[in-house]
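Written out below as structure tokens is the structure these notes cover.
And now, chain A:
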Amino acid sequence: QERGGTMNIIVQPEPPILVLGLNQQGPTQTVAGKIYQGLLTYDFNLKPQPELAESWEVSPDGKVYTFKLVKNAKWHDGKPFTAADVVFSTSKMLMETHPRARAVFAKAEKIEALDDYTVRFTLKEPFGPFLQSFEVSSAPMMPKHIYDGSDYKANPANATPIGTGPFKFKEWVKGSYIHLVRNDDYWKAGKPYLDDIYFRVIPDAASRAVAVEQGTVQQTQFNDIETFDVPRLKSLPNVEMTTKGYEFFAPLSWIEINTRNKPLDDKRFRQAMMHAIDRKFIRDKIWFGLGRPATGPVNSVTRFYEPGVKKYDFDPKKAEALLEEAGYKKGSDGTRAKVKLLVMPYGETWTRLGEYVKQAMKRVGVDVTLETTDSAGWVNRVSNWDYDMTFNFVYQYGDPALGVSRTYVSDNIRKGVMFSNTMGYTNPEVDRLFAQAAQTNKDEERQQLYSAAQKILVEDVPVAWLLEMEFPTFVDKRFKNAITTAIGVNESYDSVYMVKK
Partner candidate 1 sequence: MPRIAVFISQRLVKAVFVVLAIAVFNFFLVHAAPGDPAAVMAGEAGAADAKFVEQLRQQFGLDRPLYEQLGTYMGKVVQADLGYSYRQQRPVFDLLMDRLPVTLSLTLTSFVLALIGGVALGTLAAMRAGTWSDTAITVVGLTAYATPIFWIGLMLILLFSVNLGWLPAFGTESIGAGYTGWAAFVDRLEHLVLPVVTLGLFYMAVYTRLTRASILEVRDMDFVKTARAKGLPEWRIVSVHILRNAILPVITVAGFQAGHLIGGSILIETVFALPGIGRLAFEAVLQRDYQVLLGIFLLTSVVVVIFNLLTDLIYSLVDPRIEVAP
Partner candidate 2 sequence: MMTVSNSNAPLLDVRNLTIDLPRGADRPHAVEDLTFTLERGEILCVVGESGSGKSMTAHAVMGLLPKAVKVSSGVLRHDGTDVLSLPESDQRALRGGRIAMIFQEPMTALNPLMRVGDQIDEVLRYHTTLDRAARRARVVDLLASVGLPEPDQLRRSYPFRLSGGQRQRVMIAMALAVEPDVLIADEPTTALDVTTQKQILELIRDIQAKRHMGVMFITHDFGVVAEIAHRVAVMQKGKLVEIGPAAEVLNRPQHPYTRQLIAAVPHLIEHREAFGADRKPVLTAEKVCKTFHIGGGFFTPGRTVVAGNQLSLTIRQGETVGLVGESGSGKSTLGRSIVGLIKPDSGRIMFEGVDLLSLSRTAFRPYRRHVQMVFQDPYASLNPRHTVGDIITQGPIAFGEDRGRALEKAKDLLKLVGLDASAAERFPHEFSGGQRQRISIARALALEPKLLIADEPVSALDVSVQAQVLDLLEDLRHRLNLSMLFITHDLRIAAQICDTIAVMQKGSIVEIGPARDVFGNPQHAYTRQLLDAIPGKGWSIPEDVMATGRHGAALRTSA
């Protein structure tokens, strides 16, 4: 392991700002994950690992969490990182600016610094996934001395982010690249190894693929590479592909169904959809082998997955039978019903998927009209319930209480809010199970509650689950140690090194 080397990583789309406390879009996380750090990170099985916190303790009642911080961490401007920064970040700044952190830390009754390197969180009631909420994008540590008392969003320091991470912000040529350089004062001795990281903005998918082939960039992640390019790029001699490193996000894609509208309000219609759509075909031909057909609301790589749920195999006959039973008879033109499908504006693949769903549903007599819109229109329409069906994919953030329940519980039916229960699905039993499971920190108990919830949901089909998505990460073979944890490319990369030939 030697020092030196420059890594070029694709970032797409270009992040609006790099201050992770203020913006948590995917690309922001990838770039800012090298600048900022969280207290913890997670291994591939989602077990907490130390980062800025070197150790932690949980009280037996599950209400008090005490973290010991590393002692030698420094902000990029030279100021020491202390418990005050943790308290400021979690109790003040993120409460203002970070919707996900807000939901978690609102459960804390008290957040206090016991000394410069000890922080104690006291919760109002036990919260199962509390320890799952400390990786860099869920709770990035922000410098108190810069932000306290200022208008966070208008702070002039936002242009030059200051974190504790292994890489420092150097330069940002908008529309072109972001340049990070090694933090020589990094608190882990001898690290990082790389000299520079360039994040390059390449908006066109074909160009991104060429960039990988030509070796101009050494890493791509998430959906940078369109699915159809994956098989080809996978066989390149200079890069390695992995689908690991997304366990924390564990994205799950589905057809979101507005259950307020006819005929989608009928459970049998939704079940028929599950039978009419060939998810293996989708995985093989649209996602080119990436991902696994989803069986229910929880991704099988995360915690509390329940395999024993009702199975929907691809069976158009069964689908037709269900439709027949629900009273949707074939009309003279062979059509049973008409619905609209709003295609998600996040790339070609979703458009292809839309076209596939249209054809698949047509085969069982349902006429699907495709609608397209740009991302603003999509968010606007979905969050205001102005749609029949659309696609969506949602991250699970390591725990059903963080990333799963929000989609299905009825008190999260909130008009105008994206990623809430926009389907309008209500089931009191499901509400109860999810609420109870969140409030305990006994894993066996939680497993039982979540299994029960999963069984009900799979029977009800509030959304038509498609795939447990996998993202391909391509990394140049000369670069080692890139993907080591469940947050994958959002890691700090302090142990990545380059093998010189």
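Everything below uses one rule, namely that a residue touches a chain if its C-beta (ideal position, glycine included) is under 8 Å from a C-beta of that chain, and two chains touch if they have at least 3 such contacts; residues count from 1.
If you want to know what made the cut, all candidates are chains of the complex that A comes from, given by their letters.
Keep in mind it's a predicted model, so treat the numbers as computed, not measured.
Candidate 1 is the partner touching chain A in this complex, chosen from 1 or 2. On chain A, the positions that touch candidate 1 within their shared complex are 6, 8, 13, 16-17, 23-26, 96-97, 99-100, 102-103, 153, 158-159, 173-177, 196, 198, 200-204, 206-207, 210-211, 213-214, 216, 345, 373-381, 383, 394-395, 406, 414, 416-419.
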